[in-house]
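Encoded as structure tokens, here's the structure I'll be asking about.
A single protein chain has been omitted from the complex, and every remaining protein chain is retained in its original position.
Let's turn to chain A:
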């Protein structure tokens, strides 16, 4: 058990004294969460790079947005397959079908 040296003053915290209350109250919570693209397959079938990372082209060109993040988002088709947006926009120039299921490609939503 380690004492927090900054708060070592010994005085009872009587702010809520006397009130009927729970035995345990949450005062503060420092939570950590991790976000990832909500995808079925976490590898982009076009460039074979994880969708969480930038696509190959973006990695090579070192593209980044103002915040310094790599600005390479994910795109979902109506068929629910997902790819890097950069990869897909190149792909549809050749063939307007989903590379995985051959359905007509139309964008369902974009990652943000």
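The rule we apply is simple: a contact is a pair of C-beta atoms (placed from the backbone, for glycine too) under 8 Å apart; a residue touches a chain by one contact, two chains touch by 3 or more; residues count from 1.
The rule we apply is simple: contacts and distances are computed from a predicted model.
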Match the chain absent from this complex view to the correct UniProt protein name in "Trafficking protein particle complex subunit", "Cullin-2", "Cell cycle checkpoint protein RAD1" or "V-type proton ATPase subunit F".
"Cullin-2"
Note that chain A touches the chain not displayed via residues 1-4, 7-14, 16-17, 21-39, 50, 52-53, 62, 67-70, 73-74, 76, 82, 109-112
